[in-house]
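Before any comments, here is the structure.
One chain of protein is taken out of this complex; the other chains stay put.
Going in written order, the chains are labelled A and B, and every chain counts its residues from 1.
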Amino acid sequence: MNINIASYCRLTNHKLEVNDIDIQIQKTEASSLNDIYRHLNLSYPKFFKMDNLSKAGFLASELLLKNIIIDKETPKKDMAIVLMNRSASLDNDRTYQTTIQYENNFFPSPSVFVYTLSNIVNGEIAIRNKIMGESSFYISENFSPEKIYSAVMNTFSDPNINQVICGWVDYEFNECDVLLLLIRKENQEKIPFNVNNIYHLYT
Amino acid sequence: MEALILELKKEIIEVLNLEELTPEDINEDAPLFVEGLGLDSIDALELIVLMEKNYGIKLNNAAEGRDIFKSVRIMAEYIAKNRTK
Partner (left out) sequence: MNEDIVVTGMGIITGLGYGKKQTLEALRLQHSGIGKNNYLQTIHADYPVSEVKMSDNEMRNFLKIPSEKIITRTPLLGIMALNEAINEARFDKNEARKIAFINGTTVGGMEKSEQYYPEFINTEHYIENHDCGSSSEAIAEYFGNFDMITTISTACSSAANAIVLGANLLKTERVDVAIVGGTECLSKFHLNGFNTLMILDKAACRPFDATRTGLNLGEGAAYLVLEKASDAQQRNIKPLCKLSGYANTCDAYHQTASSPDGQGAYLAMQNALYESQLKPEDIDYINAHGTGTENNDLSEGTAIMRIFKDTIPPVSSTKPFTGHTTSAAGSVESIISILALQHDFIPANLNFNHPMPELSFQPVKENITKKLQHVLTNSFGFGGNDTTCIFSKIE
């Protein structure tokens, strides 16, 4: 049994690459994630309610899973989502803080509060694709291929899991830094899932 | 009332991030929840915040909102009657 990288998506402020294909999109500074959404012609209005972290992770997952998950309704119990980042949900936390900062304009926003948790991005990907296996989110000071590898291999110790969406999803100070991988247990040998390959796809 | 309905539509679009809609797309008599715009429980809570922030109307729980948010027109009528701002 081989553990392969079946698909990947790299999304930063300067790059959008999916399985070796560079996707060219005119990006403005102000709303680049929304621009990508429109460029992809997705029909998912709930996208606009998400915070930047969830938008980034969601978009990358749509590209990652394009032509792989065609049926978004059937529950996938053998698929897990294991993500990591450095800044947790701080980007959105700051937005939430502005709604409670001043006593004379004190209106905490429920829809913003929902996203003051890093793992809601897992939830958004899961809701969209009905993914019902393990869901984890780790905080790490730096991008670490070793930690990603280790976390995913731990997830595979559950015999029910055959596929894992994993990687690094970070958004802070208008900087988007996402690498998503779809890892699969397969009979054939393809691109092996290992620390070196994770590192090369990131850099 | 028509001015308030238009204002309310714009505000709903903004606070609920209904980015792909314009006020013309919202029928003031159509249901807001379940069918119609398909809003959910978090949207209802944001509308409760909107009521207090813009119109000074304080609702005590989500259940109170259910009757008031049946449509934009019903919302506008309630606001016209109870606003303190």
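Keep this in mind: contacts are C-beta pairs under 8 Å (C-beta built on N, C-alpha and C of every residue); 3 or more make two chains touch, one makes a residue touch a chain.
Computed from a predicted model, the values in this text were never measured in an experiment.
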item	value
Hidden partner chain, touching residue among A:K15, A:R38, A:K77 or A:K190	A:K77
Touch criterion as defined above, residue of A:I3, A:I120, A:V164 or A:I198 at the omitted chain	A:I120
Positions on chain A where the hidden chain makes contact	75, 77, 81, 87-88, 90, 93, 96-97, 100-101, 108-110, 113-120, 122-124, 126-127, 129-141, 147, 150-151, 153-155, 157-158, 160
Where the unshown chain meets chain B, residue by residue	40-42, 45, 48-49, 61-62
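Keep in mind that, in the parts below, only the chains that are shown with their structure count from here on.
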item	value
Chain A-chain B separation of Cα centroids, rounded to whole Å	32
Touch list for chain B against partner chain A, complex	15-20, 42-43, 45-46, 49, 52-53
Residue numbers on chain A that touch chain B, as the complex places them	34, 45, 48-49, 107-111, 114
